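Left out: one protein chain. Kept in place: all the others.
As written, the chain order gives the labels A, B and C, with residue 1 at the start of each chain.
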Amino acid sequence: MAVIPALLVQGVQMALVLLLAPLLTGLTRKVKARLQRRQGPSVIQPYRDLKRLLHKDVVLAENASWLFRVAPYVIFAVTWVAAALVPTFATGLLFSWSGDLIAITALLGSARFAQALAAMDIGTSFGGIGASREVMIASLAEPAMLMIALSVALIAGSTQLSTIADYMAFSAVGLRVTLALGLVALVIVALAENARIPVDNPATHLELTMVHEAMVLEYSGRHLAMIELAASLKLLLYVSVIACIFFPFGLAHGYVIGLIAYLLKLAVAGVLLGVFEVSIAKMRVFRVPNFLGAALMLALLGVLLRFVSEGM
Amino acid sequence: MISGFAFDVSHMLAGLLVLVSFAMLYQDRLYAVINVLALHAFVLAISVAWQAHIQHAPHLYITALIALGFKAIAIPMALRRMVFRLGIHREIETVVSIGLTMLAGIAMVALSLMVMLPVTAHVDPVAREDISLALSVVLIGLLMMVTRRNAVSQVAGFLSLENGVNLAATGAQGMPLVVEISVAFSILIAFIVVGIFLFRIRERFDTVDLEALDRFRGERR
Amino acid sequence: MIALPLGCIVLLMTLALVGAVVARTASGGRIVYGGSLAISLALLLIALLSIGGGSSTVTLPLGLPWIGARFQLDPLAAFFLVVVGLGSAGASYYALGYGRHEPEPQRVLPFYPAFLAGLTLVVVAADAFSFLFAWELMSLASWALVMSHDREPGNANAGFVYIVMASFSGLALLLCFGLLAGATGDFSFAAMQAAHPSPGIAALALVLALIGAGSKAGVVPLHAWLPLAHPAAPSHVSALMSGVMTKVAVYGFIRIVFDLLGAPTWWGGVIVLAVGGITAVLGVLYALMEHDLKRLLAYHTVENIGIIFIGLGLALAFGANLLPAAAALALTAALFHVFNHSVFKSLLFFGSGAVLTATGERDMDHLGGLIHRMPKTAFAFLIGCIAISALPPLNGFVSEWLTFQAILLHPDLPQWGLKLAIPADGALLALSAALAAACFVKAFGVTFLGRARTRVAADAREVDGYSTNAMFVFAALCLLAGIFPGAVIDLLAPVTQALTGAHMPKQLDVAWLSIVPVETARSSYNGLLVLVFVTISASLGVLAIHRFASHALRRAPAWDCGFPDPRPQTQYTAGSFAQPIRRVYGAVVFRAHDTVTMPPPGATAPASIEKHIADPIWDALYAPIAAAVWWMSQALNHLQFLTIRRYLGFVFAALVILLLALALWQ
Partner (left out) sequence: MTETLVLAIPLLGAALLALIRDYRLSAKINVTASGLALIAALLLLVDRPAAGQFLAVDDLNIVFILLSTFVGFTTSVFSASYIGHELEEGRLTPNYLRFYHAMFQLMLFGMNLALLANNIGLMWVAVELATLTTVVMVGIYRTHEAIEAAWKYFILGSVGIALALFGTILVYLAARPVVGEGIDAMVWTVLLTRAHDFDPALLNVAFIFLLLGYGTKVGLAPMHAWLPDAHAEGPTPISAVLSGLLLNVALYALLRFKVLLAANPGAIAPGPLMIALGLLSLIFAAFMLYRRRDIKRMFAYSSIEHMGITVFAFGMAGPLGNFAGLLQMAMHSLTKSAIFFSVGHVAQVKGTQRIADMGGLTSTHPLLGWGLIAGVAAIAGLPPFGVFTSEFLLVSSTFAREPLLAILFVFGLLVSFGALFLRVSSVAFGEPRGPTGPVTASYVPMFAHLALVLIAGVWLPGPLVAWFQHVAVLLG
């Protein structure tokens, strides 16, 4: 019976993503701070934040409904499950076939759905502004993501991330236009989905520019902790997806090498993200659609060009 | 078989009827129209009588008599009285000029010849001539109805149309029910003439001019 | 087996007559809806039992004398009978409660069973005459129901547009059947199946079927009646019209195109794909612009019909290239979505009906905060929203996922047209799914969340037990179909086998109840496991919080960045929520723009904002047609006011022309 060890590895994967997620966030912040010539908080500051939040009282708006209180857990759980489905240090995990890239995208969609509803629950205008902008951004990011899934799946013959990663690692895929376009599109989507600059600013406190922060404005205490953790998980998830599709090195060489490779990839991603964020300005909200529309077009172009590159 | 003379006479009478139709088309006075109408019926009566003679069909004499007594005498008299009593304008308002109407009439004759002569090749000559000329009369009658605004002259047009049909009926040798048909037609005409009186169109509408009559249409209230 | 549904139809017809008699009595509603419920459940049972069996036919000496009225229960009919039975059972049960609020029950009760009978009859009809007879009967009965609240402004127009469109659809189908039957006049489906039409005829028939069935289903641009008629009807009827009748229209399309036409052509697939993609995206965009809850739902029906047609187009494309397995996958996806949509759209209309009962409002901008006052309705409606937004683990996701899997098979196709069209459709499908989620955040958020915007919303009361139970049952169905999709797919196997010559692999045998469209390595999904995972993770989170975190909770006024506004009017409304999307998509599609009037500095006049939205399809298609008919009728109308002389002139002219023609011809 190989189920027990398999189950164990799956469990490790889940624990791993949960533990590493705040670290990635912290790393990015640190890199950004240093590039801005600030000392910046420690890389483990996100853990401290979470701990502090957990011990704070929850201040709940008077007309908050059950939905408002349930949402953080739903968001957290759904994001965590999605993150656990992405191959990090190994492919072919026990439950990886219970959801493919499309399902992962949809699970993130569920989290966003819950988040946006929770933002609407109190009945404040900031909640509304955040939710409405979030769904607008998602309405472009999600199709782009699905198109990327489509183009990758057309090359690898599967939407299953494990299979894709194996295919990418072992087959002579070579450099392909489709993949290049897909990578660019995926990076754009990842920036948008994680509320990073230039789409959103995770550190902003200027209300009119907020998207994600506006939605969680009314949250506090343990609820906010869940949401922050989910946000970190989501960032990790996207990095993992990019890594396993486009940089599947080390995945096939055993758990240890895989784990080391994964940590390296995370570190590189965190640094790159930090560098990118400090070197670019935030866009106006209504330029975001063009940005994301470009991602969608790139992804679609990738799908169509796939036939060309196949012909070569 | 009908002799050449018989044919000539019936042909001449039918032609005369067309001529009278043209004469009616030419008139622009009511009384004159009524006079020509009487002449029209009279020519028809003679023509029918001639047919009765050459076809040895005595019942056609009844038709001839109806034509003479009713159409040539009674109806014109009634119309004249009506024009007088109702004080209808004596002038006939025509829609297009008399000249154009005459031209159209000639076109009608041409049309009827064009239609009828080829198709009646197998019919006996009398019927052939009668039918094609009768069609001319019918068409001219209709033309008259279409180009006159005045009710009485429209009635006159209808009567000449009907005379044309009668000519065709009597020309068709051996046609049964001709008398019945001509009686039925006479009833129709009587209805029309009486109708103008009975409905007191003058009283209600001030004039028998159909343009005025048509103003009272349900949908324009 | 066919005798049983026919018996049910007879019973429904009888019930309609009974309904006319008992309509004004106190127990009229109970009799009619109770009877309808019993008959619908019987239909559902019959259909479920017969879906795997062969087909059974019967010919009755009715209808067209020389061929009789033929009826048939084959797997396709049985599947749609499941949809009809389920939808009508739900609606009838719901109406046991909802119908009590009906001001004029005599306008509803006689037609309701007749409508059900029409729906059932379409599905079992097996000749063109019976089919169209039932089709139009369905339209007529539902028209009467749409007109049941005839004194409300706008309903007369809604009913008019609806009945004209229904007639249009019937006539298009009539032409289609005329084409298929040929001049011989053998209108039985069996004869049409046997007569293999030439490619040209088949092409025309496909287009006509798409127009005819599509306009009944709500395919863009023939969808105009849906957003008018659905809100006008009582909500249980809206649920039936949206959840069941549009599906019956899809049935008509499948019956004609997959069953009667014979071998499909690939470009037929392209047409259907194009229509489906455009319908899906435009439907949801229209919905986003909407602030009337029932109209919004109606536009979502348009969107979902688009998704179904994408699946059907894919099935045609694969079928034309002799890829039966792929065609079966695509068709399964479409039929699965048929089932799903009928379930969650019924649920959502029930919910909107409950809101209507409780508040008398359909306008979302007058609602808000209903989650506090109507918790049961809110919960069930939320499930429906998640399901229709295609979010896992509910059923909507499964069928859209299957459609995506079918799209992924498109490289096997040889035609370049399809190779380009299908990915584009995939993008449209993805776009519509994402926008649908946005739209339902809006629908649920504005209606049920936040603070009550009006008195009626603040005073709303939870609705009766029948209504909430009906909603819960359908919500449970959404969940069950989402976590046990294999059962539905296996149920569909005989249907796709009959229509495409193949079926998806048996799913219930797959380990862990996953679904595997092609093979495990390619793609798989397990809704049950996802649900279990999420539940476990959430429980872990909750446990951890309870173990480690503070339990303290304080209630306080909303923070709102420090300057909360106590007036509920400052909340986001449907219009303001959709503003970003309106700006992004609406500016192109709807020529949407906002006009802001600012008073000069110092003036005390209020600023105002006005939003302008044009309906491009109405403006480009319907308005010109209406104007043309109106202009033509005006232009001809003076012919009513001519003089006798002129009328005689017509006769004269006709005579002369005909004689002239004859003379020249001879």
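Rule of thumb we're sticking to: contacts are C-beta pairs under 8 Å (C-beta built on N, C-alpha and C of every residue); 3 or more make two chains touch, one makes a residue touch a chain.
On a predicted model such as this, the values are computed, not experimentally measured, just so you know.
Enquirer: For the unseen chain, which displayed partners does it touch in the full complex?
Expert: Contacts of the omitted chain with visible chains: B, C.
Enquirer: For the chain that's not shown, point to the residue among C:Y98, C:F177 or C:W266 touching it.
Expert: That would be C:F177, which touches the missing chain.
Enquirer: Please identify which residue in C:A128, C:I256 or C:L499 touches the non-displayed chain.
Expert: In the complete complex, the chain left out is touched by residue C:A128.
Enquirer: On chain C, what residues meet the omitted chain?
Expert: 61-66, 104, 106-107, 128-129, 132-134, 136-137, 139-140, 144, 147, 150-151, 155-156, 159-160, 163-164, 167-168, 171, 174-175, 177-179, 181-183, 185, 187, 629-630, 632-634, 636-637, 639-640, 642, 644, 647-648, 650-651, 653-655, 658-659, 662, 665-666
Enquirer: Which parts of chain B face the unshown chain closely enough to count as touching?
Expert: 115-116, 118-123, 127, 131, 134-135, 138, 142, 145, 154, 158, 161-162, 164-165, 168-169, 172-177, 180-181, 184-185, 187-188, 191-192, 195, 199, 201, 204-205, 213-214, 216-219
As a working rule, only the chains that are shown with their structure count from here on.
Enquirer: Could you work out how far the Cα centre of chain A sits from that of chain C, in whole Å?
Expert: 35
Enquirer: Just the number, please: Cα centre separation of chain A and chain B in whole Å.
Expert: About 98 Å separates the centre of chain A from that of chain B.
Enquirer: Out of chain C, which residues touch more than one other chain, so two or more?
Expert: none
Enquirer: Show which residues of chain B lie in contact with chain C when the two form their complex.
Expert: The contact residues of chain B facing chain C are 95, 108, 111-112, 114-115, 118-119, 139, 142-143, 145-146, 148-149, 154, 210-211, 213-214, 217, 219-220.
Enquirer: Looking at the complex, which residues from chain C come into contact with chain B?
Expert: Touching chain B from chain C are residues 640-645, 648-649, 651-652, 655-656, 659-660, 662-663, 666.
Enquirer: Considering the complex alone, what residue numbers of chain A touch chain C?
Expert: Interface residues on the chain A side: 14, 54-63, 65-67, 73-74, 76-78, 80-81, 84, 95, 97-100, 102-103, 106-107, 109-110, 112-113, 116-117, 119-129, 131-133, 135-136, 138-143, 146-147, 150, 153-154, 157-160, 163, 207, 217-218, 221-222, 225-226, 285-286, 289, 296, 299-300, 303-304, 307.
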